[in-house]
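After the structure tokens below, expect a handful of questions from me.
Apart from one protein chain that is not included, each protein chain of the complex appears where it belongs.
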Amino acid sequence: MSTLALLARNRLALAGLIVMGLVVLLALVTPLLPLPDPDVTDTGNRFLPPFSEGALLGTDHLGRDQLSRLLWGTRLSLAVGFAAATIAAVLGAAVGIIAGYYGGRVDNLIMRGVDMLMAFPYILLALAIVAALGPGLLNALIAVAAVNIPFFARNIRGITVGIANREFIDAARLAGMNDARIILSEVLPNVIPVIVIAMSTTVGWMILETAGLSFLGLGSQPPQADLGSMLGEARAALITSPHTSVVPGAMILIIVMAINLLGDGVRDALDPRLRSGALTRPMAATLVRREDPAPEPQGDDVLSLCDLQTQFHVKHRVYRAVGGVSLGVKPGECLGIIGESGSGKSVTALSVMGLVASPPGVITGGAVHYKGEDLVGAPYGRLRDLRGREVAYIFQDPLATLHPLYKVGDQLVEAIRVHHALSDSEARARALGLLRDVRIPNAESRLDSFPHELSGGMRQRVGIAMALANDPEVIIADEPTTALDVTVQAQILSLLDTLRREKGLAIVFITHDFGVVAQLCDRVAVMYAGRIVEEGPTRALLEAPAHPYTRRLIACVPELGEGKRRLHAIPGLPPAVNDLPSGCAFAPRCDKAQPACRQGEIALDAYGPRRLRCLYPETELEGTA
Amino acid sequence: MSLALRLENLSKSFAVGKRLFGAPKGHVHAVHPVTLDVPEGETLGIVGESGCGKSTLARMLVGLLAPSGGHIEIEGQPLDNADPAQFGKRIQYVFQDPISSLNPRKTIRQIMEAPLKRLHGMARAARDKRISEIFAQVNLREEFLERYPHEFSGGQAQRIGIARALAAEARILILDEPVSALDVSVQAQVLNLLADLKARLGLTYLFISHDLAVVEAVSDRVAVLYFGSVVEVGRAEDVFSAPRHPYTKLLADSAPVVGRALSPPESRETELPDPLNPPKGCAFRARCPNAGPRCAEEVPQLEGETGQVACFHPLR
């Protein structure tokens, strides 16, 4: 959506835009209006109240027409505010871009200067500048602009550093561009939105500042008046004739408020994160909007999902991230879920305990049964009680998933104490035991480490310890080794395997690596476009995949020990989950596809221990469909 | 057979704890002196774990980082401290993160035109013709040219990145984890495309990855990097199936393989050495099952004829 359209959709911003437009229009046409001269005094008619004859807003202490002074003053205040903002933005951005782009010593020197300027409470600097240059509106403008340059410089520098480290800057260099060209054509276009945002959110502030200096008598000098000096002059008669103060004060308020509304709108429209609605806060549990009645629990699985459906509602689009997934794990069993990025593995896993970010996530159907109890409909209190105690999670990136500011030991202690009324020392002793269980060397001293002080492998061990803290029945591990190096991955995998055998844990293990599945899991389910397409015992499934997708996915992954060769790629891309084809989602890429594949639902049929969702399987499976 | 690329004792160290004036607090040796030859038309794979200096090495080879020592020779020409534009015509780079390597505010056409204009000074018509040619080579439709990067999937964006590298008409490509950000099914597409381009245009590749299986599948020779040093170089089919360096063996044993039982290849808890205080002797010593007294004293050098290994007690 275009920036303007976005802006117009924001009702508050639109209101700001309209008010601002009116004010600017008034300011522009002021010289054309039939107004009395704003500076002509008429001491006979001092302090006329508003709505007096010939003076709609009354007169001030020298009998000057308030309306005329107000409009001329608005004109002046706006001009000065915008000028100051523009000067500060241009100079500050230039300084910030240069410092951020060149980095190193240039950056260091410039930023120390900037820090020095920011070491003043800003008004001291402004006062010093006005003191040196003498009172006057132009000098106040210079002071306000100068004082704000460091803020812009710092802000823009931060953004520029981020951009200068992006790979497209390197690419531009390799394409033969020099620094000046890179700054102008690669960096600047990416910084401009930030400059605009910074400007639109500070113009109001600058208008306030110049008005402030005028209020103190350091800005515009009589008889010329901007809004600030009108207010300053009216102060003496505040009690006797309040209207002379209220009129200019209210005008400043209206202008600045309109600008701020508009500025927020501009920011929201230009900030890509706000654009995608990413800055919404996930709620404590995923929203549930289930139309059909919940399915009944079946079988002896400790955890079973039944036709689970989870969607993301973003603006008017609906992403069917999980489109009816049925799965189960038995006590002590390890179930693998494998699939490509975006196939819905994580969302499936997070739906179990209502941890899908919501908004935009919604569970729209199906059930999750834990020992026969439906968790999808469960109240938050019940869900919270089961989280970590009965069903625990291990996440992918252990640096991001541990709280950076709390000691590892404290995080473990907390995990224990939210579910068990233990004293701090008891919980600590238990935490120590957990660290030993996951084979962390020097466990005692590691209790007092912060996550950033540990290596990736150690952090993931802490993650595992935390999951084990309350002896859960089920552990859901979402790609716990993907962020780790192979040698560390091997250690973590074998640790998980030992633990699960020792403790009889049921594990749901999510991965995209067939090697990992083969080594760790008893059973495996293959996901594609939010659904399970095939499921079965790991050995059988890997040796004789029945679904065309499974077979070709296995074939396109190179395996160690097969030497240099050509890979069997699958053409095309997985479908977007907000635009799924009807029938088999794999049909557009499947070389066995027939017209029948594209018509209607294809069921996930059971064949003995295996299940399959395909009309023309690669191998005939035994058992009844 | 002529050499496409020749590195002689190429090394890089970064100063850490820099101050405004005066000496920095210490140095991190990201790449220890590396000597490697890459003959024309070869694919040399480079594997190693995170932080072992793969990308630093690659960035030196295209002039994005100035080496701290040693020499680079590209197609017989020494290019030690030249600027990236000079490198650009001979050697190009394909980035790990395909989306981030495209400027979000430029159309694909603008992105493709930059090397043609800046490196080869082509006129408008010539540029358009050349872009069409390249897009045909990488199986991209020309209608993509007027779009912006965010409209593309990772696999498509990586093709565009490859197309841009081809536009410079360099005959050597550095591929820095070109498929790590991609999904397996797309990864295979891109790897096959790279193989086709190489066969058709006679390119030379330096293929960097942390995925042993991928490296083995695409490379003629493989160099294994550990803690900034090359510890083993050998033919792709030998390096992992019959490793000579203990670290190579550890890597090969750690990779999860269908049909192999799960057992920790290392009994000890391992950590990489502290780069600010590198240990004396062999950097792998603390993790090495073969370590002897000499390993604690001397740094092993890369030696050997066809397959080279830097180890005092190699496995073979």
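Think of it as A and B in the order they're written, each chain with its own count starting at 1.
The definition used in the following text is that a residue touches a chain if its C-beta (ideal position, glycine included) is under 8 Å from a C-beta of that chain, and two chains touch if they have at least 3 such contacts.
Just so we're on the same page, contacts and distances are computed from a predicted model.
Trainee: Just to verify: the chain that's not displayed, which of "Glycerol kinase", "Peptide/opine/nickel uptake family ABC transporter, permease protein", "Fumarate reductase/succinate dehydrogenase flavoprotein subunit" or "phosphoenolpyruvate--glycerone phosphotransferase" does UniProt list as its protein name?
Mentor: "Peptide/opine/nickel uptake family ABC transporter, permease protein"
Trainee: Considering the entire complex, write down the shown chains that touch the omitted one.
Mentor: So, taking every chain into account, the missing one touches A.
Trainee: If I consider the whole complex, including the chain that's not displayed, which of A:A132, A:A180 or A:A421 touches that chain?
Mentor: Reading the full complex, the residue touching the unseen chain is A:A132.
Trainee: Of the listed residues A:D42, A:E414 or A:D605, which contacts the missing chain in the full complex?
Mentor: Residue touching the absent chain, from the options given: A:E414.
Trainee: Out of A:G217, A:P537 or A:P588, which is the one that touches the chain we can't see?
Mentor: Candidates A:G217, A:P537 or A:P588; residue touching the omitted chain: A:G217.
Trainee: Out of A:A27, A:M353 or A:A443, which touches the unshown chain?
Mentor: Reading the full complex, the residue touching the unseen chain is A:M353.
Trainee: Among the options A:A27, A:A55, A:V80 or A:I252, which residue touches the chain absent from this view?
Mentor: A:I252
Trainee: Thinking of the whole complex, not just what is shown, which of A:P38, A:G204 or A:G344 touches the missing chain?
Mentor: Considering all chains, including the one not shown, the answer is A:G204.
Trainee: Which chain A residues would touch the chain omitted from the figure, given the whole complex?
Mentor: Interface residues of chain A facing the absent chain: 115-125, 127-135, 204-205, 208, 211-212, 215-218, 228, 231, 235, 238-239, 242, 245-246, 249, 252-253, 256-257, 260-261, 278-282, 284, 350, 353, 355, 357, 380, 384-389, 392-393, 395, 397, 400-406, 414-415, 418-419, 450, 452, 466, 469.
Everything that follows uses one rule, which is that only the chains that are shown with their structure count from here on.
Trainee: Give, as an integer number of Å, the spacing between the C-alpha centres of chain B and chain A.
Mentor: Chain centres of chain A and chain B, defined by C-alpha means, are spaced 32 Å apart.
Trainee: Considering only the defined contacts, which chain A positions touch chain B in the complex?
Mentor: Interface residues on the chain A side: 105, 108-109, 112, 166-168, 170-178, 185-186, 189-190, 340-341, 439-441, 455, 485-491, 493-495, 497, 512-516, 518-520, 542, 552-553, 556-571, 573-574.
Trainee: So in the complex, which bits of chain B are touching chain A?
Mentor: These residues of chain B touch chain A: 20, 49-50, 59, 62-64, 84-85, 87-88, 92-93, 95-97, 100-106, 111, 114-115, 117-119, 153, 155, 161, 164, 168, 183-189, 191-192, 195, 210, 212-214, 216-220, 236-237, 240-241, 250-266, 269-272.
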